[in-house]
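As you look at this complex, bear in mind that one protein chain is not there, while each of the others sits in place.
We call the chains A and B, going by the order they appear; numbering starts again at 1 in every chain.
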Amino acid sequence: MDLFWQDLVNGLLVGGIFAVVALGFSLVWGIMNIINLAHGSFVMLGAYTAYVLFSNWHLDPFFSIPIAFVVLFVFGYCIQRFVINFVVRAPILTTFLLTFGLSLLIVNFALLVFHGDVKGITTQYSGSNFSLGNVTIAWVKLWTLLVALVITALMQLWLSRSKTGRAIRAMAMDIDAAQLSGVRVAHLYAIVFGLGAGLAGAAGVLISLSYSLQPSMGDPFVISAFVVCVLGGLGSVQGALVGGLIFGVLEAFGSQYIGTGLQDAVALVVLLIVLIVRPRGLLGKANA
Amino acid sequence: MSEAFLSIENVAMYFGGLHALDDVSFEVERGSVLGLIGPNGSGKTTLMNVVSGVYKPTYGNVRFNGKRIADVPTYAVCRLGIARTFQVVKPFANLTVLENVAVGAMYGRNGNRRGARASFERARELLEIVGLARVAKRNASDLTIPDRKRLEVAKALALDPEVLLLDEVMAGLNATEVEEALDLLRTVNSRGVTLIVVEHLMKAIVSISTTIVVLAEGKKIAEGAPAEVLASPRVIEAYLGTRYAERQRAQREAQA
Partner (left out) sequence: MATAPPNRGLGGITGNANALGVTVAALVLMAFVPQLHSGYYENLGRGVLMFATLSLGWNIIGGYTGYASFGNVVFFGLGSYTAAVLWQHWHQQSIALAVVCAMAVGVAFALVLGIPILRLRGHYFGIATLGIALATQEIVSNIDWLGAGSGFTVRPLDAYSNYYYAMWIVCAASMLATYLIARSKLGYAFVAIRENEEAAAVLGVDPTRYKVTAWAISAAMAAAAGAVFAGANGFIDPPTAFALDNNIFPIVMVILGGAGTVAGPLVGALILTAINETLWSHFPQIHTLFFGAVIVVVVVFLPRGILWLFNTRGGWKGIAGSLGAYRV
């Protein structure tokens, strides 16, 4: 029974990371109808940013979060504005393939620069934890969850209150009308993509605190982001959060009771069931 | 009671709280041309969708030669003998005009008896009838609007229908084109195809229909020969409003 609570807590703690990753993915998918297969590589870049800052200048990873966000935001903005924008209105297969090619480029570039060996960030507080009843909670993981929640909340606030945020939501509803109203769509598209990348980067930093790094580390996150978006519904910040937490818990239980080798299979079964039974997702809007 | 050709029986279509159609009933005679009119939002296209099997009615039935349309999946409706055109015309863009019509000939009511070659032959015949033979090899996406409408009709005819539903096929046409469209419809009807025509153009509807059904706010408010339906005060009121109808009545009483 203790194992149950431990798994549940671990699942929730890691679920925050899934939520942030999924939020970035969901924004780009929901607003631009692009499934960004390079999203995982952005996560990886964020993690490596933290690694570089930590190993060269001993900057605590938590302070790297905003830095990674900005770096990845600029990177994502440029990629969208100068590459993806050419095919942004093309059939989905085109953007699918393009982002796949970009992902190959980015991951292999990282392989060149950082080499394939596994790296890690070990801070003074890495190993410390506390107990709640019979459940052990690592401090790092708890802080990670809290930061994830803060990021999600900030994103929700910005999208609903700021001028740019509202322009983005208008554009998502009707791109032609928005363009006729003077909205600079190309620029806003790039901002959305940049945001997605920035969120991925921030999540990458959070991951680097508890897990090891290698250039291919981002790959599983695309599938998980997709599953979370399907679970929580596209276009919904709350959906990404709830979906991420649920997914984290499912993964924790899955690896406990079915074995770590079958995680993808578990994710897939969940995904297929949700897609077939309720294509809008658990919290999503009807026109995904 | 003998089997009616096509009967719409107490059809109601509710979308949540919206009553798009409410207790609509009428019968269509074989070989006739039924005009379906009504102000915007009265439920004409919804009714077309129900009759062609795209929507399943919330209540009521549509029976064709005794068979309930709602029991049949969308792709099998054409095999019953019912075909329709769509208001927003979207042909198969990357296929030629000939190929567009051939698909209907291949998979429509008599499709099983036709191979690919025979289907293309049939498609060529139909293009002659609708007047599109000159653009047979052109990509469907390159057609003008009137030609696209002709293509829609040709595709529907390729299904060898007994009943053809035409949803605002004359929208966007100028006066000459409307006349040409009416001629085409008369030709089709003379070949034995029953027509149900939804239109906003009064003159067109009157000149071609044998019977007219009027819908307003989802209910049938009149049915009968064109002249009497259009003179009906209720119909005038539905289209032009209560005050206009009252002014008309007052005028008539003053003259009497």
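The rule we apply is simple: a contact is a pair of C-beta atoms (placed from the backbone, for glycine too) under 8 Å apart; a residue touches a chain by one contact, two chains touch by 3 or more.
None of the values given here were measured: they were computed from a predicted structure.
Interface note: of A:Gln6, A:Thr94 or A:Ser210, the residue touching the hidden chain in the full complex is A:Thr94. Only one of A:Phe4, A:Phe63 or A:Phe86 touches the absent chain when the whole complex is considered: A:Phe86. Within the full complex, the residue among B:His19, B:Arg63 or B:Arg79 touching the omitted chain is B:Arg79. For the options B:Leu159, B:Ala222 or B:Val235, the residue in contact with the chain missing from this view is B:Leu159. Within the entire complex, the positions of subunit B that touch the omitted partner chain are 52, 54, 73-79, 83-84, 86, 90-96, 99, 102-104, 106-109, 111, 115-116, 119, 137-139, 142, 144, 155, 158-159. Considering the complete assembly, subunit A touches the hidden chain via residues 29, 35, 83, 85-90, 92-94, 96-98, 100-106, 108-109, 112, 175, 185-186, 189, 223, 226, 230, 259, 261-265, 267-269, 271-272, 275-276, 279.
Quick note on the criterion: only the chains that are shown with their structure count from here on.
Centre-to-centre separation between subunit A and subunit B, using Cα means, comes to 50 Å.
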